[in-house]
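Shown here: the complex without one of its protein chains, the others still in place.
As written, the chains take the letters A and B, and residue 1 is the first residue of each chain.
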Amino acid sequence: MSEDVQAHIRTYRKVGGALAVLTVVTVLVSYLPFGVPLAVTVALIIAATKGSLVVSFFMHLIEERRAIYATLLLTAFFFIVLLFIPLLGHADKLGEYYTVPNANAPVAESGAH
Amino acid sequence: MPDVTTAEHAAKAGHGHEHGHEEQSFWRQYIFSVDHKVIGIQYAITGLLFLLFGFGLMMLMRWQIAYPGAPIPLIGGLLGDERAPGGIMLPEFYNQLGAMHGTIMVFLGVVPLAVGGFGNFVLPLQIGAPDMAFPKLNMASYWSFFLGGVVMFASFFVPGGAANSGWTSYAPLSVFATTGQTLWLVGMIFLITSSLLGSVNFIVTTIQLRAPGLSFMRLPFFVWAQLVTAFLLLLAFPPLEAAGVLQLMDRVAGTSFFLPSGLVYADAPWEASGGGSVLLWQHLFWFLAHPEVYVLILPAMGIVAEILANNTRKPVWGYRVLVYSVVFLGFMSFVVWAPHMFLTGMGTTMSSFFQTTTMIISIPSVVILSALFITLYGGSIRFTVPMLFALAFLPMFGIGGLTGLPLGLSAPDIHLHDTYYVIGHFHYVVAPGTLMALFGGIYYWFPKATGRKMSDLLGRIHFWGSFVAINVVFMPMLYQGTAGMNRRMYDGGEQYQMNADVLWLNEVISIGAWVLAFFQLFFIYNFFNSIKRGEKVGANPWQATTIEWQAPSPPPHGNFAAPPVAYRGPYEYSVPGAPNDFVMQGDPDSAAQPAKV
Partner (left out) sequence: MDIPYIVEERADTGLNNVKLGIWLFLASEASYVLLRLMAVEWPLGVDVLNVPLGAVNTAVLIGSSVTMVMAYASLKMDSLDRYKWWMSWTIGLALLFMVIKGFEYNHEFDIGNFPWTSTYLAIYFTMTGLHALHIIGGVIVNSYFLGPGAKMWETNKAQFTNRVEAAGLYWHFVDLVWIFLFPVLYLL
């Protein structure tokens, strides 16, 4: 039992170190002259890596039970549906962008009626 | 068949030493209790009181709609000059009544009664658990709900009165609204926190505390309905909480999450950065509020299934089909919110997608309703009071569901949107539908909670009076709505020529509402009178099969003397060859004598 915990602690230290390194990397990468799409991708990949480290080791998800996975799967499904909401909110503006050459001015004007 | 392997495991798991009944103070026992039964009853009574209050608001509105501009009789003078000078209702007050009627009925009335009340009281008993998994959390959930209710109630007394932007609180109207709206948001945050805590508790309890042998496919349908409901609450409510926080920020911190650029209010440009999206609020709100419809209806279906099986003396037809349908319904309910927004200019692609999902979700609903109907076929029906209510639920929910289909299709919705048809439709689901089932549930489990039966005669008067009156209220609304009469009209729609033909129905509906209120008096008297003077009954007065009827009535703290074990499915009625027409889930031997009635 105690041996088991010792092994865990060694893992925690390594994960903690990795997270610290990745934080520095995130900041450094942000100074590189990437375009916005690439910058978003890189930043999110790093964040996702850090996140999965935390979830897998600190939260012990890697050795968790089926019922927890099922819960999280359900959440994931639901979360994807949820992401549609901002998209849908955005979709109702798409028409304006297509029909109105200058997106800002007419929108402000139409609001004044 | 008895399940032996799980029975052994029972002995190990339920190593419950009888917790002595230490004398607890009145406060610990009845007010700040952690016992799921007490909390369930607290929820139920608070919910019923709020239902009565919300109904009262509606009766005031119905007066204004039926007799626009006439002073309100009896209580008109008590409302105060800022609400109804000389007893004549102000438009602002009418708006408050409308918004608060919706909020109170849904969030403070039906949900607490159906989920908090029945869920808390019945669910642990039905799965043979000693209590909820987290009793203190359960108490916190009730008090958070109570606080939310107090805040909502108090909002009537702040300057400008209660929230008046409709129960949907659409932005930007709600962002400009008076102080009442802030309190509405704060109240909602309390209520959502409460149902969040409650739903975690329900799910854990159902998954973890089932009696040995009670596999998922042996759960009573009521438990399934509550489980799916809890998942809906768990996942659908937090987005509204997030949205509520955003609207609160818009109102208090001057942000513009829901305010577009260049907004003009009262002939002056609104001082805010703009750049937000008004539609976002509607998406967020309906993302909660559509699953919320199923939160309102699923527990009712569960109650009806229990009562039908018990009073037809036969198993619920197609148990597995029911379970799969209710789970599918839960999933689908997350992708059907947008029919509420067909007229917002959302775009036709979006409308097509959502009208498809809406048509799909009607399939499991119809399957459930059909299965419940088929249950009646060939049964030897006992027309008890709970059964009358359960029987009434079926056609009422049928009307409510079918009238919803035209609203889910974008073309007819153009005509029907925001008319009285919509009001008629969802009230048929929630009022004659859910409320009938909930009343049935109260009559059905009242003996379990108190050890006494409610009066049969008064129950029948209550049923027939309510059943007729409630249809007089809502059926004409469908007619008015189809004729094009808009909702939310302070003068009841008088100002529009096109309503002239259907205007006379306003008075009919209002009288129906007051008659409905009159028949509730029988229920109120019956409820309180039966607590003290009802006919005494034993543990299983309805000769039912599920585990809650194994506990004494009323069950003591800890519920069961010995840990129950489930040996068979929940609805073993009229088993061929059995000595009685019912075999309880906890009977080890199917040939054994049933528990004493």
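FYI, contacts are C-beta pairs under 8 Å (C-beta built on N, C-alpha and C of every residue); 3 or more make two chains touch, one makes a residue touch a chain.
Remember, predicted model here, so these are calculated numbers, not experimental data.
> Which shown chains does the hidden chain touch?
A, B
> With respect to the chain omitted from the figure, which of B:56, B:87 or B:135 is a touching residue?
Touches the omitted chain: B:135.
> May I ask you to list the residues on subunit B that touch the chain which is not drawn?
Interface with the chain not displayed, on the subunit B side: 9, 13-19, 129-131, 133-135, 137, 196, 199-201, 203-204, 207-209, 234-235, 237-239, 242, 245-246, 249, 253-257, 261, 272-277, 280, 558-560, 563.
> Considering the entire assembly, which residues of subunit A contact the chain that has been omitted?
Residue positions of subunit A that touch the missing chain: 1-2, 5, 8-9, 12-13, 15-16, 19-20, 23-24, 26-27, 30, 36, 39-40, 43-44, 46-47, 50-51, 54-55, 57-59, 65-68, 71-72, 74-75, 78-79, 82-83, 85-86, 89-90.
Keep in mind that, in the parts below, only the chains that are shown with their structure count from here on.
> Once you find the CA centre of subunit A and the CA centre of subunit B, what distance in Å lies between them?
36
> What residues on subunit B touch subunit A, complex-wise?
207, 231, 235, 239, 260-264, 269, 277, 279-280, 283-284, 287, 331, 334-335, 338, 344-347, 350
> In their complex, what parts of subunit A are in touch with subunit B?
67, 74-75, 77-78, 81-82, 85-86, 88-95, 104, 107-112
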